[in-house]
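Partial complex: the chains shown occupy the same locations as in the complete assembly.
A, B and C are the chain letters, set down in written order, and residue numbers restart from 1 in every chain.
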Amino acid sequence: MNTAQYRWPNGKKVGVIVSIDFDGEVPYLWRTRKSPPVGIGDLEQRRFGPRQGIYRMLELFKLWEIRASFFIPGLIADKYPNAVEKIAEGGHEIGLHGYRHERVDEIDAAEMEETLQRARASIERIAGQRDMGYRSPSWEMTDYAFQVLHRLDVLYDSSLMGSDHPYWAEGFPEIPVQWLLDDAIFYRYSGPPSSPRNPGDVVDLWRREFEGLKRWNGLFLVTMHPWISGRASRLQAVEVLIEQMKQDPDVWWTTCGEVADYHRKTYADEFHEKVSYDIE
Amino acid sequence: MNTAQYRWPNGKKVGVIVSIDFDGEVPYLWRTRKSPPVGIGDLEQRRFGPRQGIYRMLELFKLWEIRASFFIPGLIADKYPNAVEKIAEGGHEIGLHGYRHERVDEIDAAEMEETLQRARASIERIAGQRDMGYRSPSWEMTDYAFQVLHRLDVLYDSSLMGSDHPYWAEGFPEIPVQWLLDDAIFYRYSGPPSSPRNPGDVVDLWRREFEGLKRWNGLFLVTMHPWISGRASRLQAVEVLIEQMKQDPDVWWTTCGEVADYHRKTYADEFHEKVSYDIE
Amino acid sequence: MNTAQYRWPNGKKVGVIVSIDFDGEVPYLWRTRKSPPVGIGDLEQRRFGPRQGIYRMLELFKLWEIRASFFIPGLIADKYPNAVEKIAEGGHEIGLHGYRHERVDEIDAAEMEETLQRARASIERIAGQRDMGYRSPSWEMTDYAFQVLHRLDVLYDSSLMGSDHPYWAEGFPEIPVQWLLDDAIFYRYSGPPSSPRNPGDVVDLWRREFEGLKRWNGLFLVTMHPWISGRASRLQAVEVLIEQMKQDPDVWWTTCGEVADYHRKTYADEFHEKVSYDIE
């Protein structure tokens, strides 16, 4: 039995994608929309992302020669157009991520379609891109959300965890995420009893997953947020892993969009999974 | 005072069992049965188990020459018969684990009996096994649950933590579990403020417990879930511990079923414990 | 300014006490008394203490030549008289700890007095001791609880954290505990999102506190529970620290009772603190 079944181009053993969910304060605004708090501490904490974190990341991606995949809520584009321009100028991929970071299981199909169109218009105006993939806010999906993505001719989805290599989900190439490779669950302070993990520990954990995915021909798709991983110690810690992976001849450095194309062409008849809810 | 009182066969100092609770999405379906959510993120995360994790584990058990003890909800057998066939072909033990992973303290005796009969029928049809042991979903037990196990002629129970060697619980050999040797409580991301532990840390903790159990003649019974420990970095981490234990002459590599047989024959008159609830 | 102000006998730099809160399933019975659950998983987990953990601890205390301070709910004495006899035979100190591990802020003075008298009668019948110190269940105290202790001629209190050397609290020598030196908060699995810490990490943390307390002439009073620290890996980890401390000439190995006597004789006029609740 050989369970390392996915084949990457040119004999590579692992795909590596650096993805950025450029959320800033937008998810907080969405969550608190019905009763905006008078306190601004959380807002300011999150604004560290669009003020500083994003520019440090872009600086380092240039230094490391990385094209990353950015998923950007439309409201971030409208509030911080300079940052989005810089992302586009850097040659990075830009994908959809809602307008106000709306969780798809908290809105209906019409609302989702309206918010995605609004987000696409904002991004297109600033960055000149129209054909994009999609990552759902909070990594949640529904049956009707996939239908909306079809109506909008979205290129792929990158929101689910059902495999650690690309697969088909409701007719879309699914470029899978996973909690293990998310920065927020390790670093975000969400009130007691949480406390941020040591970046050395987190990056060691990521390195272990990278080594394991190389063994099983998986996709190493790490997700970072500028307001979280833009902090100095975290960037420096992940830099060590990136340097190691940059020297590894088994790595295919790529983007979500490229992987979706590759999957569509190479595996049109394989890895189709039914992902909807069925009790029996 | 010598507190290392249990004797293993052939002068071995510690029993080692690798047990797999093959749950996948079934516990989630049970928990959400009254109001199924529209979101499918959790489902997909859990389906990683029956899609990929289980096959990787079987591959490694073959490589490591391990017979494991699998506890399988009937619904998993009905949804993923191919995986269960492969488990049986690999020579592993299969045990009962509810039909929909029903917690026994949330159902009554009649419902428990019906669901176990249904699960046994599914497993028997696919894997050809009828005489089986039992591990309760969520490691919870009740007085009436033991009575159901007696009526169904179940071979043993493996759900409680009252000792770290086998003992008698309500007339059954109890093959004890413990939280320390469960993967889920260390690795599962259950929303903020949880965050998965580093596999290096977890396996070091397991190794320490292994060394301690060798000193006190205990049972090292580790429990893993394919959707959790099937992730690449976690499998590679536990592999290091397995390699160490494989070279240790003091280890009896065994299964829950074998240990239950051994205990029944060797300790018929010892280690009887009253396990029911009594206030005074 | 010299803040290392407490003086230990014979020029020692740090007092070391191993204290055991021998609770077993009793706190759980108290907490669930109004609606006893049908599930017995938690009970069995806690019974590991009186079945196995306590005997391992006594074996190791004999091996290490340690006299420990045990705080024992009366109900534990009534349910497990053999264990309490063994503790007394081992020359250890025994102190009061409620009858059913009743939190003093959840009962009134009359109830507290009745339960302590009942507990004292049980312990006296089994272990022959009548003059005892007190440690409150859950390390909570109240003004009226101190009055009850006075009426019962209790020797000292060991429940508060207001200093890291002995002090006076409402007329009693206070032998202070602290969370840092408790096993339960590091090891107990209390449902998601908790997960037990690595014993190597916990004991390193305790060792650091030991080194620091030596610098400031403090009291290193560690508290362990048989159902928690009786697990094999945890006992072996703490054994390493005990071996280190046993070889340290700056340590006064002692018990809560001895320290209370010493404090009463040496510091009758110093370290008096007002500990009651006052808003301004």
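One rule holds for everything that comes next: contacts are C-beta pairs under 8 Å (C-beta built on N, C-alpha and C of every residue); 3 or more make two chains touch, one makes a residue touch a chain.
Everything numeric here is computed off the predicted structure, so don't read it as measured data.
The full homomeric assembly consists of 4 copies of the same chain, 3 of which are present in the displayed coordinates.
Quick note on the criterion: only the chains that are shown with their structure count from here on.
Chain contacts here run in a simple line, from one end chain through to the other with no loop closing. When every chain is represented by the mean of its C-alpha atoms, the one lying closest to the mean of all protein C-alpha atoms is B. Note: centroid distance chain A to chain C, computed from Cα atoms, is 49 Å. Looking at chain A, one finds that none of its residues touch two or more other chains. Only residues 29, 33, 36-41, 43-45, 47-48, 51-52, 55-56, 58-59, 62, 75, 78-79, 86, 189, 192-196, 198-201, 231-237 of chain C touch chain B when the two sit together in their complex. Those residues of chain B whose C-beta lies close enough to touch chain C in the complex are 1-3, 103-105, 138-144, 159-164, 169, 178-180, 185-186, 188, 190-195, 197, 201, 204-205, 208-209, 211-213, 215-216, 218, 273, 275-277, 279-280.
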